[in-house]
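Could you have a look at this structure, given as structure tokens, before my questions?
For this depiction, one protein chain was excluded, whereas all remaining protein chains were kept in their positions.
Up next is subunit A:
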Amino acid sequence: SPVPCRSASSLALILFRAFLTCPDACVFQMVQDPTQFDVLVMPNLYGDILSDLCAGLIGGLGVTPSGNIGANGVAIFESVHGTAPDIAGMDLANPTALLLSAVMMLRHMGLHDHADKIQTACFDTIRDKKVRLKSLLGGLQYFCSFKSKFQTMKAACL
């Protein structure tokens, strides 16, 4: 897949440091300090585990985008949460996951300005906390980012 390049006129310098780590050491470090990680590539099963683990770290499947890259240039971006039949049709659903996946899609297509605009608007709305939604997964407790002080927040703040 094409590597996003911020400036069209200069070559993007990507620092590539290959680290090899086993999944047990990785998850061990991940729950203590996830900020040390950047891009992780791994085989199927480890990816199943780690991708869900990392989704958990940021607040769950209701806010996690996802993209699937195929051969022949095909790419499908998706929200990975469930269908939530209990709140379907009641105007209660949280579109963040699908929206961030769509933003990922825009970046994949090279439409970075639009991607930035939509992402910023989304994150600012969430940060603002004025217009609140009940989370897709309802009533979760999750922990703040590791850089800030630890507090427990009820998931309804989304």
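The definition used in the following text is that a residue touches a chain if its C-beta (ideal position, glycine included) is under 8 Å from a C-beta of that chain, and two chains touch if they have at least 3 such contacts; residues count from 1.
To be clear about the criterion, contacts and distances are computed from a predicted model.
The subunit not displayed here is recorded in UniProt as "Isocitrate dehydrogenase [NAD] subunit, mitochondrial", chosen from "Prolactin receptor", "Mediator of RNA polymerase II transcription subunit 31", "Isocitrate dehydrogenase [NAD] subunit, mitochondrial" or "CTLH domain-containing protein".
The omitted chain makes contact with subunit A at the following residues, 23-25, 27-32, 45-46, 48-53, 55-57, 59-61, 140-143, 146, 150.
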